[in-house]
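Report on one structure; see the data block that follows.
A single protein chain has been removed from this complex, and every other one stays in its place.
Going in written order, the chains are labelled A and B, and every chain counts its residues from 1.
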Amino acid sequence: MPVTDLVNGVLSGKRRELARLISLIENDDGDASEALSQLYKHTGKAHIIGVTGPPGSGKSSLVTKLTAEFRKRKNTIGIVCVDPSSPFTGGAFLGDRIRMQEHYLDNEVYVRSMGTRGHLGGLARATSGAVRAIDAFGKDIIFVETVGAGQSEVEVIDIAHTVIVTDVPGSGDDIQAIKAGIMEIADIFVVNKMDISGADKKVTEINTMLDLDPREKAWRPPVMLTNSRSGEGVSELADKILEHLQFLNESGQMEQKGLKRSRDELYELMRYKLTQDLYQKLEGKPEYEAAIKKIAARKEDPYSLAERLIAEFLFSESR
Amino acid sequence: MRDDSKLRDSTKKWEDETVAKTIKRFPEREESFKTISGLPLKRLYTPSDLKDLNYEKDLGFPGQYPFTRGVQPTGYRGRFWTMRQYSGFATARETNQRFHFLLEQGQTGLSIAFDLPTQIGYDSDDQLAQGEVGKVGVAIDTLADMEVLFEGIPLDKVSTSMTINAPASVLLAMYIVVAEKQGVSMDKLRGTIQNDILKEYVARGTYIFPPTPSMRLITDIFKFCSQNMPLWNTISISGYHIREAGSTAVQEVAFTLADGIAYVQAAIDVGLDIDEFASRLSFFFGSHSDFLEEISKFRAARRLWARIMRERFKAKDDNSCKMRFHTQTAGCTLTAQQPDNNVVRVALQALQAVLGGTQSLHTNSRDEALSLPTEESVQIALRTQQIIAHESGVGDTVDPLAGSFYIESLTNAIEAKAMEYIQKIDDMGGASVAIERGFIQREIHDAAYQFQKSVDETKRIVVGVNKFTVEEEPQFDYLRVNPKAEKEQLTELKKIRTKRDDNQVKHALKVLRDAAESDTNLMPSIIEAVKVYATLGEICGVLREIFGEYRAPDIL
Partner (left out) sequence: MSSSKKIRVLVAKPGLDGHDRGAKIVARALRDAGMEVIYTGLRQTPEMVVSAALDEGVHCIGLSILSGAHNALFPKIMELLKEEGIDDVLVVGGGIIPEDDISELKKAGISAIFGPGTPLDEIVEYIKANVKL
């Protein structure tokens, strides 16, 4: 499909075209960046909400309930759920569909699952592009649900305006996970109590940890209680999410986030382009293969060869 | 315990000399042998393997605790097992005809298959029922269908088993009312409702409500029946579907009994006395392909349940400790290839169940990997049971395989391994929690996947599928559900909807709603609703609104 058709399709709300575009982004197709660059001026309108937390803490159920809540408020919704790809086969189960069932037939809800395809940090490499495509598609709110493996899933702050960290009462390991990494990124904590007791204790634990944080903060992350099965507490959570958005706008943090995001993204794209470029130029070149052999044989050292090859392949006009 | 050092020495000698010599010339087929469930097998079992077995404590006598040798003192010498073929398709009218046919053929109990909309609490005219009406069983929307289903069948003379779970109360209520109209009071009714919701979450998939209200529906039935229906089996705690979903024999025993424990605990928690309801609990197992393992499985399950009831739940009455069970030969072992071979598989599996002491038996028909069975196939399946009963002689002495070194060793092993699982499930907080976390589903799924791979890699032979295959013509002679059945059912339902008194229905549903919102027993108000021809879908609809619907966690 020509890029202009793709772009027009997305802008006129065609799900098929949106799905195709996201597939192209996932496959790192050249047309994808072309389309995204044309769509860029139509983005920046959606409120992007990241949802992260340990496995089994009810992320998908919570997103499902929040979707229902925001649908009641007449918002349109996009959802991107990320699941881990197997490092051995590259395959993945993208399972969250099962929980999202009640929204299957709602045209105003778009759900897309993706495998990490080897990317670390809790998201897939294509997540950011997919979110942007859905933004251009016109959804008001976009949920990004991370893998949920725990500690290192901080990448979601680069994409999301509001980050929700979920947790369940119970095992102490969870709290360790939070301490170790995702504590700092939360704008809102959600303790998903379901049928399990001990929820209040968990709330106290998190609040205690927040008290220990020495940094001055204009927004202290609230700790909310929900039951993502019955839907209890979900409406209050939705209010709190909107409150956070308002805070971002009024405090000027939204603008700062936007600048930081643009800086990071520009740098990241340049870096990625360069490495791609380098890879393509080196791959299969006899000089490259010979260099590797020399290093292994201790005839040359990798430090100086790296410098030399970069100069030669990346910055030499003749290549 | 006796000293078996002499025997061990001679066994060693036999292995070192006689066996070693033979193996040198004729190596064994495999390096190590395992049962189909993966339990390791020795070359030979001897009295050494049973040196810790205490006859009185571990086996005892038939009809006595711990019931290892069966729940009937005289085994099948008094009466054979109940030959009960599961059937039902299309409309109540057609199923009624099949029932009459089966009873004429000498079947001794009825077993009803319901179609999926009925099992999930939807009326035939529901949008979700499209294409499913009357397909895997009979469609029941209102009492009127149930009246037709049992036309000409005196309900005080037959025992009826109903494979119904989430809406079990509704179908039981309809049965009670049909009997009442025949002049049979409910205290005379004999039969079983499956009513086992936990295994629906795990393996069979026809759940409606979340666990908590589902358990309430079940304990309401326990309570109602303990007061009104002394001969009725209030639940059939089912391992069959767990096995069909791919579990091992040990998992089948463990997960079924863990479910059983959850039901017993739930009943105790609502104030029932164990000896008031436990004797009406019944069980349902599969009979898979490993002949001796299956026989041992039945015996192990019986002993383990008896011990759980006595030691854990302190049941005083021996009847509370009796595991009575129905068996069905394993549908998943039937092959679509060379389907006549299935007759032989079913015969072996049926024999296992009888040697394991089953109370009733369904034998599958040869064509069930392809479609619902034809009348001719059903007849062969029933004849298989009759041949075992009347010709083979296996029912003439009680528990004939007891004392076999192998059978008793395997019985011990299955009991011990099942107990390990139950312990693990207890540690998680019981069967409901283990299901919620997906533990049980994952264990079953892993076993199923491993099994399929071993077949694909021909490590395990399935005759006619991955070995001894032939080119065959596709089979075209099988039962087609009357394509008009769906339409006929819709017409009938429409008629009832116009004929009945809508005000009465509205009122009955209001009473039901109030009961559901309080903790009043639901059975009486469901019976009243059924009487005024409220539909199954309406009754379940009210409960859906109040209880909510269950969504399965994503377990792959």
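What we mean here is this: a residue touches a chain if its C-beta (ideal position, glycine included) is under 8 Å from a C-beta of that chain, and two chains touch if they have at least 3 such contacts.
Fair warning: this is a prediction, and the values are worked out from it, not measured in the lab.
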{"item": "Candidates A:Gly115, A:Gly138 or A:Gly233 - the one touching the absent chain", "value": "A:Gly115"}
{"item": "Full-complex contact with the absent chain, from B:Gly246, B:Gly286, B:Gly356 or B:Gly537", "value": "B:Gly246"}
{"item": "Selected residue (touches chain absent from view) among A:Gly91, A:Pro214 or A:Gly284", "value": "A:Gly91"}
{"item": "Which residue of B:Lys135, B:Arg190, B:Lys424 or B:Arg544 touches the chain not shown here", "value": "B:Lys135"}
{"item": "Those residues of chain A which, in the complete complex, touch the missing chain", "value": "15-16, 19-20, 22-23, 26-28, 85-86, 89-95, 97-98, 101, 104-105, 110-115, 117-118, 125, 275-276, 279"}
{"item": "Absent-chain interface as seen on chain B, which is shown", "value": "116-117, 119-120, 122, 127-132, 135-136, 200, 203-207, 244-246, 332, 335-337, 369-372, 445, 448-449, 452-453, 455-456, 462, 465-466, 474-476, 478, 481, 551-552, 554, 556"}
